[in-house]
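Everything below concerns the one structure shown next.
Excluded from the complex is one protein chain; the other protein chains are retained at their positions.
Think of it as A and B in the order they're written, each chain with its own count starting at 1.
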Amino acid sequence: MTTLRTPALTMDLRGTPCPLNWVKTKLRLEEMAPGAWLEVVVDDGNPARNVPRSAEGEGHRIVVITVTPEGVRVLIEKV
Amino acid sequence: MSAFTEEQIERYSRHIILQEVGGKGQRKLLAASVLVIGAGGLGSPVGLYLAAAGVGTIGVVDCDAVELSNLQRQVLHATPDLGQRKCLSAQATMEAINPDVTVIPHDLRLTSANALEVISGYDVVVDGADNFPTRYLVNDACVLLGTPLVHAGILRFEGQVTTVAPGRGPCYRCLYPEPPPPGMVPSCQEAGILGATAGVVGALQATEALKLLLGIGEPLIGRLLIYDALDMVFRSIKVARDPHCLVCGEAPTITELIDYEQFCGVVVGKETVS
Partner (left out) sequence: MSGNGGTVRLRLYGALRQVAGSREVELPCPGVTVKQVLRDFAEAHVPRAANLLFDRQGNIWSSLIVLVNEEPVAHEGPTPVKAGDVVSVLMPLAGG
């Protein structure tokens, strides 16, 4: 069971279309140490589907996805 | 590490998405320099794709002016460029595609006197020359400098591509110790060339150059890729380093550059190369 802790960084990618939202997420992840957490906030719909899928496709771990009225928060652990 | 601008993130997004490239790879490309020999049939697709990819510095060597017969295949140039110096026309086209790229035009013919100076400082050389003397000269210079070289040649409907990694794999001379006697084989001018064949082969060269810069995939080191457009067949054969190679062998006799215009009867050390 994962204990949630404060992510190292939060990126607001609401309004950023696919695939740029994933590109920016990926660029940020590249600069982080393995094990660090990055939270991105994306729009519902395609972004909320594509970003987690792309992150997992690159081997990162999705810790949790939280759907809120203000957007979808995707918590990613860099692997 | 400098950050990408918003524009760069969007421009290179299709690269960054690739697992083998990413932001790290794109930074490598922006910091890299490639020298393209010839702004013609092969040099055109090479220049176009390397500029689009964001290779930060691209040198273009060509001493000719744009002619009408070039336009059938030399897609760096267009009708309004007729009469312009080809390296300058190439520069304009490539820099328009990508303002991140600096193109250095070398409006000269490579000779034994200038080749080392022109080539040194570049990370990779792509050979798109149209004559044997230049190809042997470029190979020798790259071996002496230790600079990787992506070689290709075309004729009619055929093409060949190989990558020379000095010290690691065979060089052009290991494959082809000497050029044919002058007059024995035609140039594209005499024999003709299907424009798209140049496009395919040049794009293969650009691919190899990018792979070398990014350090990904398996370059054509020790392999010769052969393309036959009529049969639409690609074949690849293994080629080995020649321990007796005059420039990269165990006892090289070519230790400085020579001009190959008069290849017949040129004496290199104690051996007569004919």
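Descriptive notes on the structure:
Keep in mind that, in the parts below, a residue touches a chain if its C-beta (ideal position, glycine included) is under 8 Å from a C-beta of that chain, and two chains touch if they have at least 3 such contacts.
Computed from a predicted model, the values in this text were never measured in an experiment.
In the full assembly, the chain not pictured is in contact with B, by the touch criterion defined above. Screening B:Gly146, B:Pro180, B:Gly217 or B:Pro243 for touch with the missing chain picks out B:Pro180.
Within the set B:Ile16, B:Cys188 or B:Cys248, the residue that contacts the chain not displayed is B:Cys188. Subunit B residues in contact with the hidden partner, per the touch definition given at the top, are 37-38, 40-43, 127-132, 135, 152-156, 158-160, 175-181, 184-188, 191, 193, 198, 224, 226, 228, 230, 235, 237-239, 274.
To be clear about the criterion, only the chains that are shown with their structure count from here on.
Taking the mean of the C-alpha atoms as each chain's centre, subunit A and subunit B sit 41 Å apart.
Put simply, subunit B touches subunit A in their complex at residues 1, 4, 9-10, 13, 16-17, 19, 22-24.
Taken in their complex, subunit A has these residues touching subunit B: 19-20, 22-24, 26-27, 30-31, 54, 58.
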